[in-house]
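Every protein chain but one is kept in place in this view of the complex.
Chain naming follows the written order as A and B, and within any one chain the residues start at number 1.
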Amino acid sequence: MAHTNDKYYVPHGSHWPIVGSVGLLLTMVGVSGWLNGGDISPYIFALGLLVVIGMMFGWFGNVIDESEGGIYSDQVDKSFRMGMSWFIISEVMFFAAFFGALFYTRNMALPWLEGGSNNFFTGLLLWPGFEAMWPSNGPAAIGGAFQTMSAWGLPALNTAILLTSSVTITIAHHALRDDKRGMTAIFLGLTVLLGFIFVYFQGIEYIHAYQDLNLRMDSGIYGSTFFMLTGFHGMHVTIGALMLLIVWIRVMRGHFTAKHHFAFEASAWYWHFVDVVWLGLFIFVYIL
Amino acid sequence: MSAATSNDATHDDHHDHGPELTGIKRWLYTTNHKDIGTMYLVFSLIMLFVGGAMALVIRTELGQPGMQFVQPGFYNQMVTMHALIMIFGAVMPAFVGLANWMIPLMVGAPDMALPRMNNWSFWILPAAFGILLATLFVPGGAPAGGWTMYPPLVLQTGDAFPMLIFSVHLMGISSIMGAINIIVTIMNMRAPGMTLLKMPLFVWTWLITAYLLILVMPVLAGAVTMLLTDQFFGTSFFRAAGGGDPVMFQHIFWFFGHPEVYIMILPAFGIVSEIIPTFARKPLFGYSSMVYATASIAFLSFIVWAHHMFTAGMPLTGQLFFMFTTMLIAVPTGVKVFNWAATMWKGSMTFETPMLFAVAFLFLFTIGGFSGLMLAIVPADFQYHDSYFVVAHFHYVLVPGAIFGIIAGVYYWLPKWTGHMYNEFLGKTHFWLTTIFVNLTFFPMHFLGLAGMPRRIPDYATQFADFNMIATVGAFGFGLSQLLFVWVIIQCARGGKKATAEVWENPVGLEWTVPSPAPHHTFDEPPVVK
Partner (left out) sequence: MDIKRKIAAIFVGLLSTNVVLADWDLNMREGVTAISREIYGLHMLIFYVCCAIGVFVFGWMIVALVMHRKSKGAVAAQFSHSTKAEIIWTLIPAVILIAMAVPAAKTMIKVEDDRNPDITIKATGYQWKWKYEYIDEGVSFYSNLARTSNDARRLGSGIDPNSVPNYLLEVDNHVVVPVNKKVRVLITSNDVIHAWWMPDFAIKKDAIPGYINQVWFIAEEPGIYRGQCAELCGQDHGFMPIVVEVLEEEAFEARMASLKAEFGTDAPKLAASQ
């Protein structure tokens, strides 16, 4: 059991948590009001976001100072690592809910609507003539006819991009471990770049879907699962890329040592996570 | 600006006892597990009263047949809010509060592993419940679709709808951060020699609970997010016309929901397992099987969820599978009950208030468990489902289960927190009143359910009148008794007989090696456990 005997650093009071809570409160109140059509709500929402972002800079600022100030024991470092890994696991479960929805509707709901299993009368009386296949926007063809995104265009390219990016980040990591700062900076920068290119292509893909394929978020269950899965993934790529960007800036500022670079590793783990999720998406949403 | 956390702070400052900050800032900025634990506990007590007051509105309307006091729509709002507030506002924060206070003391850690995040997880709660309670005042009123939020009904909620979704998101964020903190503390902060199988059971049950939280809270977040997009962004997750299925929400919700109910009982198991050995003056029987039983309960809880949906029209094989897995849970739970009994057997028992509540827990939780088992029998559940029999079941496991566990823990550790003994006579009085009234309130509900009274109705056929009257009387009695509880706590915090470090007759555990009240900073030097 890894208990190092030097004392654990217990930080003194911090005002960032309470700032963060206020920020979240404003954000949530704002977005709720917005959805209900309140006209000042968008501003409350924006304000809330600003506060949250400010909180992050302030809070992480403190942590960075402390860590650069060398008051963190190995044990604190370990706490951070464990914390990050469990956070990533919770993220995995969030995606699991949406993958679950995809499998459930594809393999159960649609066949039932057609009259399968114990739903003979569902098909016969409610949706006569409906045939379960995938892709589908349901018996009422919500959103009208649409085409699907072919896997072998942009999506395949994006897969290549993400895979490359997780290679580059690994190179960067090794470089950092044996103190090759230049290498680190270059390959980390490359990773960030690839990340943003991915997001850019995703954007193009969405425009293509809406304009040419009539594939929209309201295109029945296919559109729902497609956009929710890829959308939330895209969001996470953006976040991951921003994290890496900040790490890059810190590398340029000479932060981190060959031994201690938790922030780097945390962002790298996160990056691998979005990478793996994408593979799942590519297989289950695009190919199959 | 960031002086409060300036990096020149070194651990030496920690030798001064008492908080660094004073006044309101102490509570807003604190990173101290004891302060945060206290805030959690106070918050949950307030929420118990808010949710309880709503329960009393429910009981008042149900006092006799006919609509006397509220409109049906408002009644449904009360039912929904009552459940959400009790589960997410009272029970869960209470357990997190106890974890904050006791886990570092029990494993010999100076504090929680991530103290700032610890503070944040607490301070998100007031925001979440601020939003939730505010729904009572928006057009369309509070959510009224039941705490299970089934679509399409929940989509008929007024302006409260997005507020409901986002407050659930906030509760989720808070619990996940709390759970991460607890896992990391237990895994990384234990004193030298405190091996996993030397940890007190309260620590074990909380460790497993924390895993459950991390695995299911995000799923709930996903489910309500789908509700949100179905409502505002035209997705069809729960719309048959678009190829979705309303029942899919129930599957996702209960994949969270069933583990959730064990999240609300496992820490109580832990508390009881701490208290009974102390007052039986005898080591806990079958420590390791207790640990394994807890783990298997947690595992099984992931494959039983559809027992809440037996009437939703699952294929036969599904119904049978979920019936079998659900019944299985009785085995590890039974192991626990038997181990507790064996711990008392041939002990030398005394019955201070914590022990009284722990013993009542054993009896009444088991009764709730039995009714649970009856609900697991699919064909019989066709009769029980959505009747007051279910309401009786879950109140038995939640009120004399979870809530009694919490109350027992509070009486058990209160002297350690305040440095004073509480008033034993008032404590015992509180116990007897609470135990009598809780049964008066919830036992008749078994009869009502079997006789055919559906749940979630504001008015009922006249043959149900008498038992409802009894339940209502019981509820008010129970409520008033809790005012006594509050008084005992205040009195004990204010003063009273000085408590020794041990408090009880040589109890086991590191928490009893530090003075009472526990100084602001404990175990700066990790103790060594042999």
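Heads up, the rule we're going with is that a residue touches a chain if its C-beta (ideal position, glycine included) is under 8 Å from a C-beta of that chain, and two chains touch if they have at least 3 such contacts.
Just so you know, these numbers come straight off a predicted model, no measurement behind them.
Across the entire complex, the residue among B:56, B:327, B:493 or B:529 in touch with the chain not shown is B:327. Interface note for the absent chain: among B:153, B:484 or B:529, the touching residue is B:153.
The hidden chain makes contact, of the residues A:90, A:105, A:122 or A:136, with A:122. Of the residues in subunit B, those that touch the hidden partner chain are 64-73, 76, 144-146, 150, 152-153, 156, 239-241, 245-247, 280-289, 311-313, 316, 319-320, 323-324, 327-328, 330-331, 334-335, 337-339, 341-342, 344-351, 359, 362-363, 366-367, 370, 373-374, 377-380, 382-383, 385-387, 440, 444, 447, 450-452, 454, 456-463, 465-467, 469-470, 473. Against the chain not displayed here, subunit A makes contact via residues 112-113, 118-122, 124-127.
We adopt the following convention: only the chains that are shown with their structure count from here on.
If you average the CA atoms of subunit A and of subunit B, the two centres end up 31 Å from each other. Taken together, the subunit B residues at the contact with subunit A in this complex read 1-2, 4-11, 13-14, 20-21, 25-26, 28-31, 109-111, 113-117, 119-120, 123-124, 126-127, 130-131, 159, 162-163, 166-167, 169-170, 173, 176, 179-181, 183-184, 187-192, 194-196, 214-219, 221-223, 225-226, 229, 232-237, 239-245, 248, 251-252, 255, 313, 315-316, 521, 524-526.
Residue ranges of subunit A in contact with subunit B, taken from their complex: 1-3, 5, 7-18, 20-22, 24-25, 28-29, 31-32, 35-36, 58-59, 61-62, 65-66, 69, 71, 75, 78-80, 82-83, 86-87, 89-91, 93-98, 100-101, 104-105, 108-110, 112-113, 117-118, 126-127, 136-140, 142-143, 216-218, 220-225, 227-228.
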